[in-house]
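Structure first, commentary second.
Partial complex: the chains shown occupy the same locations as in the complete assembly.
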Amino acid sequence: MSEQKKLSIISFSGDFDKLTAVFTLATGAAAVGYEVNIFFTFWGLDAIKLKQGRYPVGKGFLPKVFGVMMGGLRVAPVSRLNFLGISPKIFRYLMVKKNVATLEELVEAAKALGINFYACEMAMHILGLSKEDFVPEVKDVLGVASFLKLSEGGQTLFI
Amino acid sequence: MSEQKKLSIISFSGDFDKLTAVFTLATGAAAVGYEVNIFFTFWGLDAIKLKQGRYPVGKGFLPKVFGVMMGGLRVAPVSRLNFLGISPKIFRYLMVKKNVATLEELVEAAKALGINFYACEMAMHILGLSKEDFVPEVKDVLGVASFLKLSEGGQTLFI
């Protein structure tokens, strides 16, 4: 009963709006004392790459092509009404104007709040990525079973 | 142990099919006695706007443009195979023909069943919306921490 409350998020999407939701929920929960675990997989891995921008990260030709296509946080599209990348820029503009933390600031806040970042073993294997391709705050590379164990007893969201 | 069962949904998407999932799950749960909380955020806020249709709701030029682009429940697209808005019309037609509640009927049912509607503070701030822009059934405007507290001890879904 006296256990710490826990929020675990499977961050699957690479969309600007969904990543904003991930980090808003995560930092909001951590700020009120929750243990927060984020498991980055598939497109979500893009959010924690060390080299942000359109770099050919990953081993092998095809993973490199995907790395360039994805391009990281700064060029992440919104999931709807993207208008060739204008919408994320407008959201960013509104977020700065309204003094709301931008996505990059939320990621920094998540690190500062000690939120646990985990990277998905299988997705990394498919995309030819290794732990060195990610920010040093990534605590561990995990499989599904380990993540489920970590998230037991708390709330878990798939975003 | 004798506590009431609880279902909490973060309604993030503005897509016709996902909103249908939100309200089908919510009303289904409420009908068998669950406490149901829906936290509308981002595109999901569109579902509870007072003025449905392509109105320039919100303060400031850009939020107004988004308000018109979004357009509310009646023009919500499906997340896949939308075909310029023909698919939602076909789904509506099939739902009426098969005597299944339409999305608007599900929203009304949710209100009648006393499901708790909450609006996301941060998203409203970014989009220049205030409580008056929403249906009166919106119980409160909440931040992440308050919503997490409300949803503790039940099942939580991100849709």
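Per-chain numbering from 1; labels A and B assigned in written order.
Simple rule for what comes next: a residue touches a chain if its C-beta (ideal position, glycine included) is under 8 Å from a C-beta of that chain, and two chains touch if they have at least 3 such contacts.
Since we're looking at a predicted model, the values are computed, not measured.
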* Structure fact -> Full complex stoichiometry, one sequence, with 2 displayed, works out to 3
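In the analysis below, only the chains that are shown with their structure count from here on.
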* Could you give the separation in Å between the centres of chain A and chain B, each centre being the mean of its C-alpha atoms? => 25
* In the complex formed with chain B, which residues of chain A make contact? -> 5, 7, 17-18, 21, 24-25, 28-29, 31-32, 34, 79-81, 90-91, 93-95, 98, 100, 155, 157-159
* Asked: Within the complex, which stretch of chain B touches chain A?
  -> 10, 12-15, 41-43, 62-63, 66, 69-70, 122, 125-127, 143-145, 148-149, 151-152, 156-158
